[in-house]
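Report on the following structure.
For this view, one protein chain was removed and the others were kept in their places.
A, B, C, D and E label the chains in the order they appear, each numbered from 1.
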Amino acid sequence: MTLWTGSGLFNMELGQVIMIAIGLLLLFLAIRKGFEPLLLVPIGFGGILANIPEAGLALTAAENAIHFALKSDTTQVLAALAAPLDVAYQAGQAITPELKEAFKVAVKEASYSDMAMANAIAQDFGYGNGMLYNFYSVVIGSTIGPLVIFMGVGAMTDFGPLLANPKTMLLGAAAQFGIFGTVLGAALLDWLGILDFTILEAAAVGIIGGADGPTSIYVSSVLAPHLLGAIAVSAYAYMAMVPMIQPPIMKALTSQKERAIKMSQLRPVSKKEKIVFPLVVLIAVVLFLPDAAPLLGMFCFGNLMRECGVVERLSDTAQNALINITTIFLGLSVGSKLMADKFLDAQTLGILGLGIVAFAVGTACGVLMAKLMNRFTKEAINPLIGSAGVSAVPMAARVSNKVGLEANPQNFLLMHAMGPNVAGVIGSAVAAGVMIKLLS
Amino acid sequence: MTLWTGSGLFNMELGQVIMIAIGLLLLFLAIRKGFEPLLLVPIGFGGILANIPEAGLALTAAENAIHFALKSDTTQVLAALAAPLDVAYQAGQAITPELKEAFKVAVKEASYSDMAMANAIAQDFGYGNGMLYNFYSVVIGSTIGPLVIFMGVGAMTDFGPLLANPKTMLLGAAAQFGIFGTVLGAALLDWLGILDFTILEAAAVGIIGGADGPTSIYVSSVLAPHLLGAIAVSAYAYMAMVPMIQPPIMKALTSQKERAIKMSQLRPVSKKEKIVFPLVVLIAVVLFLPDAAPLLGMFCFGNLMRECGVVERLSDTAQNALINITTIFLGLSVGSKLMADKFLDAQTLGILGLGIVAFAVGTACGVLMAKLMNRFTKEAINPLIGSAGVSAVPMAARVSNKVGLEANPQNFLLMHAMGPNVAGVIGSAVAAGVMIKLLS
Amino acid sequence: MTLWTGSGLFNMELGQVIMIAIGLLLLFLAIRKGFEPLLLVPIGFGGILANIPEAGLALTAAENAIHFALKSDTTQVLAALAAPLDVAYQAGQAITPELKEAFKVAVKEASYSDMAMANAIAQDFGYGNGMLYNFYSVVIGSTIGPLVIFMGVGAMTDFGPLLANPKTMLLGAAAQFGIFGTVLGAALLDWLGILDFTILEAAAVGIIGGADGPTSIYVSSVLAPHLLGAIAVSAYAYMAMVPMIQPPIMKALTSQKERAIKMSQLRPVSKKEKIVFPLVVLIAVVLFLPDAAPLLGMFCFGNLMRECGVVERLSDTAQNALINITTIFLGLSVGSKLMADKFLDAQTLGILGLGIVAFAVGTACGVLMAKLMNRFTKEAINPLIGSAGVSAVPMAARVSNKVGLEANPQNFLLMHAMGPNVAGVIGSAVAAGVMIKLLS
Amino acid sequence: MSQAIDLMVAGMGFVFVFLIILVFATLLMSKLVHRFGPPEPVAPARTPRARPSAPSSVDPDTAEAIKKAIAQYRSRHKK
Amino acid sequence: MSQAIDLMVAGMGFVFVFLIILVFATLLMSKLVHRFGPPEPVAPARTPRARPSAPSSVDPDTAEAIKKAIAQYRSRHKK
Partner (left out) sequence: MSQAIDLMVAGMGFVFVFLIILVFATLLMSKLVHRFGPPEPVAPARTPRARPSAPSSVDPDTAEAIKKAIAQYRSRHKK
């Protein structure tokens, strides 16, 4: 009996069925279509795990205790939990739908200390945090996961092309309009009454336009953790779709002649410049934007380990074992935010819709900026490399190269696009720092 | 003086001497006899560390504080700790043997919150958790360790042979009788008054019959953490002894003719079937047994990473760096449960005795089930592959193969035995889920 | 506006500028001069991160809350934090320099429980622990980091040369006079009123003489965490300078003839001796010095994994992925202790001065002990191998070899010096255990 | 005691039910994959829990070949 | 809405200011490095985020060579 009443089939809700289907869809996209599989395989799988009925893998001890106590009328547990959560309830009182709602709201609005107390009480009664909740709090709640990934990305990034032509950094700046344009879009939806977005939520949604996975996860975990699932899925999905999203926009904004512009070969960059560059970025962060310090600090640290040549052991581990381990748990943790009652919401649709706007706006602004720069610089700049400013490393640079080759089969833009591409990573980390500074 | 009164030689108790000898014995078995060295080397070493007198490596801050305060008459510390632990004691009162006993019992029975408060007070007085206690709470207390190992095992498992002949899964089911038969045995010992086992303890002991290390550790950490040391040691020791335990049982239950049965070659299995299979298992877990979700979810996740072909980086890390790191700390953590006052107990003898019964029963039921199936299936089934259903991957399958070769030198059963062998892993995880569901 | 008033440039203090310069200097020494780069690159970078104005990366949530509340006159936050920290303050009261000082002192002297409560309150107000503070508490606060490094070092250490000639262990003992001589020196400075050092601080400073990174970090994190930054930097810097510090002392204390002494070839050592040796050391720790158990236990565990030959997977991971990951975070964590207000202090100068004394004394005592032993042993001992007793593996042994070759080009001392060299690691871990036992 | 019997009955029953369902689900899955999936080259069954063929490692054959190569190399280039 | 506009103005402004400063800082840095640094052999620009040339891994060329070696070895040493 317990086995049957406790089974998934008996307790399955429609939302969970839908979310499991979405999880399977993400796995399909990742495995068959090659959509950012390193992240979407763990996210999709984590999403399925988070929606297993009665398993409560993504819930805190307190939430699990409330769920089971409400189900089995264990009023004593409910009464004990009611106190720290500030719910009006005495042991023995009847369990009404209003009460369920009251607990739900209370959990959502509880302060850090109250929640900690409620969890301790739940653990006294033998309930525990779900596995995915533990992963989430260690990896994302502490912000360590995205930062370690960013360190690994730093250790994999070669700033050579950027150093050879630093002015392409401006393309990486322009493309960040994708972020702030989307914030504006979200605020507009809110103003028009179509969807509700607080300014914090709007900023978190906007970061999708940064086209950078760890930055998106970091910012949304700080500004709007309840939207993290939708934002991360949206960011990675659109990053995978960059080869579909960008080319039409790039072609619409450029003439055949512009696309055929050949750029002069990049100068060689010395080892020493590469070693000093991450320190230059770090000093700029120190002086101008301390709130970008965690993200850009770890990024520069990874890059310094890569370039300095004396800590290859560490650089190697940062690029392999460490980033892989973190990716596995980061993905599962993001998946834990794909729970039906939090994900199946009009906001999610809005986020998916705004996400593609973000990419399109960022691409367009990058291209337009490149056209503008082309007027003022001595050496010609092919406007196609502007689109790479959104980051989505290295996909966006490859798209620039491909579109360039279509216009002129002798035109190899890959290296030239790599400059704005990695500048886009810095640009979105800076934008992230600004938003965190101004809003939190 | 302090050096002498604080030395191991001055404070050594007989139990600790015995436990250190047991630790050395485990190391000997692991290193010289090749008994599951990957786990038994860290477990044995951890067992020695846990029994170093006065070092308190496996104790909480509160336990360390109580130990030293009782020893040095620091009544102020004792009084401070007495409050949350609900011991009747005032600063200045004499320290009696009864008081020592009262503290010991209080620590054992303290709730999660009370213990947390006592630890905080002990840390205020400058005491800290022992190293092994920290390892234990991070790796096993959080259940993360066994789950990560299970993920790695999933990433190392090839379900091909099982997919080629799915009905051999029933052998993996039958062999789980080893688990429940042992539960019954423990309950019988309790009923006869020979040993005391609660139903939770009996279930935890039974899981030894699952012949799967991480499952044993996971289940006993949930149902009976105080028995974890004995259960894990018993499980790994008997898994290493499978080549001695199984053959006599297999030969006793089969005729020479049955043992010589040749099985038809397995059909090739497509990549796609291998990718979809972990998802099929996952969906079955979702629908029927949410309580097996942590174990089987991580197992299927590991296997999906292995088979999907697009996340080789992650699969590789899950099978190497990650599982190795986790194994080191898991082993030391299990070792921390080999403390004299918890291990040297009649229950441990019972556990060691019941463990071998568990393996024998599981083996026998697997073989008998195979004989039964052989009657009803078109294609012949060699009953020797039934014994592989206990899991103990891949040792049990090799035993099947070896005994098969003895009967018929042309009879290669290894691949056929691999099916029930990995089915046994699923089977014992399911059994674990059922026991956790019904008992906790 | 917020961007400008929150920028580093606007808030930069002189101390932070100096510390950032010191961080850059450490990076320069590590990258250009090859000074222990594996540690000094992360330490230097962490030091810069820790001193970014307004970023608060190395501060607790409570410290961050106090900083920003004092800056922005948020008296409500201050009042809430004043309670657990025992500061006399009511919401609405004016913020005076005395109040700032009072909070600073209160944070420094708060007990573990009070600090935990203050942090919880700060988190209720939306403040969080800095990234580096989180790293520090996980990696060093828990003592896990140095212990894991020590395990990895154990897995990389070959005790063969020591086993071939065990009496060279005495050289590793004599060189520990560097530790205790420095403790005496620090106490002398205190007694003369030149600098203030409590006995705990003096002991922590002395451990620099152990010439062993993880031991230094471990001991100072236990005895005097506020000095950890200076002690670790001093230890690693002088270890890198061993080839400059040692030769003059070695030459001053030995005659040309002594330096030219040829030592007989080391006997071959069997595998079995190497397997048993870490267990012998462990048993000695069990019997005589439980307080050295964490350090020497993990060291012996690593060495047993290396030598036993049956857990190569684990040994390999302990020497690579695991030690590299730990080194990255350990270095950043040590860097978090390079904050201006804690580092720029007369004590730091004292520590740097005493550190070189420590190395010199240790070297001298090792050489003198070797000369003494040479009188009483049958086989000749070249006094140059005595200096290797300070540890600083394998640099000090190479120095012995080099100075030996200068005196006699046929004189290869490397292997003979390796014995005292690894004995020095054991010796300083023993000294660490004694100091922790007697002082904490 | 009776608890243990209940646990055994429920447990073994459930294990069998679950794995029987899984047998049928697997058979169905294989059928569906073969019907709807495009034909693909088939991989032969490998030994389970075998060491992964990690991209960074050198397989035994290679190792052997390399050894020979080194031996030859050394015998030719005696220093 | 006005908050979002403010955020956009401040944000884009800051991003541009920051990266423009970085452009000049980088140009200055390169100049300083070239002036004061001793000449050194120059590395050509590589593809960013490429797999590291991990010391423990075998590069494609080697892999190819090894494959050939194995093939030869096997053909010569048929068991």
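Note that in this section a contact is a pair of C-beta atoms (placed from the backbone, for glycine too) under 8 Å apart; a residue touches a chain by one contact, two chains touch by 3 or more.
Note that the structure is a prediction, hence the values are computed from the model and not measured.
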item: Selected from C:Leu29, C:Ala80, C:Val153 or C:Ile245 as touching the chain missing from the view; value: C:Val153
item: Contact residue for the chain not shown (choose from C:Leu81, C:Met117 or C:Leu163); value: C:Leu163
item: Omitted-chain contact residue, chosen from C:Ser220, C:Ser315 or C:Ser333; value: C:Ser315
item: On chain C, residues whose C-beta touches the chain left out of the figure; value: 153, 155-164, 166-167, 169-170, 172-174, 176-177, 179-181, 183-184, 186-188, 190-191, 199, 202-203, 266, 268-274, 276-277, 280-281, 283-284, 288-289, 306, 312, 315-316, 319-320, 393-394, 397, 414-415, 418, 421-423, 426-427, 430-431, 434-435, 438-439
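In this section, only the chains that are shown with their structure count from here on.
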item: Touching chain B and also chain C, the following chains; value: A
item: Distance between the centres, which are taken as Cα means, of chain C and chain A, whole angstrom; value: 37
item: Inter-centroid spacing, chain D versus chain C (mean Cα positions, whole Å); value: 46
item: Residue list for chain B, restricted to those that touch at least two other chains; value: 283, 288-289, 316, 320-321, 434, 438
item: Numbers and ranges of chain D residues touching at least 2 other chains; value: 10, 14, 55
